[in-house]
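Left out: one protein chain. Kept in place: all the others.
Each chain gets a letter, A and B, in the order it is written, and its residues are counted from 1.
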Amino acid sequence: MSEYDETVWRTSPGRVGKLMAILGGTVIVGTIIFFALGDFWISELSPAGKTFYGITDEDVAAPTVVQTGEDIPITLDFIESKDFRTLAFNALPGEPGNNPTINVTVGDRIIFNILNAGKSFHAFGVTLADEGFGGILGGTSVASANSPLKPGEGGTSEFIPSEPGTYYYICTVPGHREMGMVGTIIVE
Amino acid sequence: MAHSNWAEWIYLGVVTALLIYVGAEAWNIERIIDHAPEDAEIIKVTAQQWFWSFEHEDGTKEVGELHLKKDHAYKFEIQSKDVVHNFNIPEYVVLLDAIPGRINTVWFSPNEAGEFDIQCREYCGLIHYNMRAKLFVEDI
Partner (left out) sequence: MVLELGKARPVWQIMFSTHHTDVGLLYLVFSLLALFVGGAMAIALRVELFAPGVQLIEDSMTYNRLFTAHGTTMIFLFLLPSATAVGNYLVPIMVRYKDMAYPKLNAIAFWMIPPAAVLVWLGMADFGWYANPPYSVISAPAPAAEMWIFGLKMLGVSSILSSINFVVTIMKCKHPDLSLGKISLLSWSFLSSSIIVLAAMPTFAAALLMLLTDRLGASGFFNPAMGGDPIAYSHLFWFTFHPEVYVLVIPAIGMMYEIIPRFSRRPIFSHYSGVAAFIILAIVSFASWAHHMFATGMSFTEKTVFMVGTLAAVPASAMHVFNFLATMWNGRIKFATPMMWAVGGIALFFAAGAGGVVNTAMPLDFITHDSYWVVGHFHLFVFGTIAFGTIGFVYYLFPYITGRMYNEKLGVVHFILAFVGACITFFTQHILGLFGMPRRVYDYPEIDEWVSMNALISVGAMIILVGMVIFLGNLIYSSAKGKPANLEDPFGLGGKYYYPFAQRNPHHGKGGY
């Protein structure tokens, strides 16, 4: 049986306003903090990940080389085939300009202008290794596999070879070299 | 409570019978398809972030595409180089995890020629959504 004889107190506009202010304010402050720090939250790999992917904190240190030759600007765009199974620089296989070979002399400074013209993620580097994505020479990388270039993003880097030989410029995202993103730099 | 609930018992009986039927039929079919035929040709499938590569018995390697023959039995030995992926040919209901550190096997025999999609069916990171390959089944 109901015998409730005390006054019933009901929620009021003031109370609701206070509640919305607390909740709304917290959400807004949180959102500001989140965006203010941007990509900080996803900026690193775990220690186990670094071990697995062989990513050390620095690229293979290249000896400081003095430029004795010319400046050679090279533009390289990351592109993808429509079905995403073939990747390349500048043009797809079979078309002119695909993965251009760069011929330079020791001491020249190659200035790479890199642009991600595709829809996927890419990153750039020069290596001596003839397979895989490791051994990137210091100073040549633009972005990296765990913080890659998003579509439309780009960057520059340079490479002054100190020894003659065959070098490779690649996309450093694992697998992309195997799918076609590799070109040669022949240094005499 | 003093009311009879025979209706509830009958309902439960019907539900349980249906479930037993589903379970028995599923058990039977899975039992039949669980073992690959002995003459199945082995194809090694390697999954890595974010593409597929294949190796035939005779050593031929293919990246991003796979050429097979119609009405032949194939057994896939699936492995992964980094994280868990899942090798899936939806049109032939081929589906099995690619787990680093072990080799999983699944078999099939394509009975239609044509082009089919291969996709990854386990979240594996940035380009999981595009980890695709093409299966070409040829009529030879």
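In the analysis below, a contact is a pair of C-beta atoms (placed from the backbone, for glycine too) under 8 Å apart; a residue touches a chain by one contact, two chains touch by 3 or more.
Just so it is clear, the structure is predicted and the values come from calculations on it, not from any experiment.
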Selected from B:25, B:115 or B:138 as touching the chain missing from the view: B:25
Touch residues of chain A, complete complex, unshown partner: 1-4, 6-13, 15-20, 22-23, 27, 30, 33-34, 40-49, 51-53, 83, 121, 146, 150-151
Residue ranges of chain B at the interface with the undisplayed chain: 1, 5, 7-8, 11-12, 15-16, 19-20, 22-23, 25-27, 29-31, 33-34, 49, 82-84, 86, 88, 90-91, 93-97, 99-102, 104-105, 117, 119-130, 132
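Criterion: only the chains that are shown with their structure count from here on.
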Chain B partner contacts - residues on chain A that touch it in the complex: 52, 83-86, 120-121, 148, 174-175, 178-179
Complex contacts: residues of chain B adjacent to chain A: 48-51, 53, 63-65, 82, 126-127, 130, 132-134
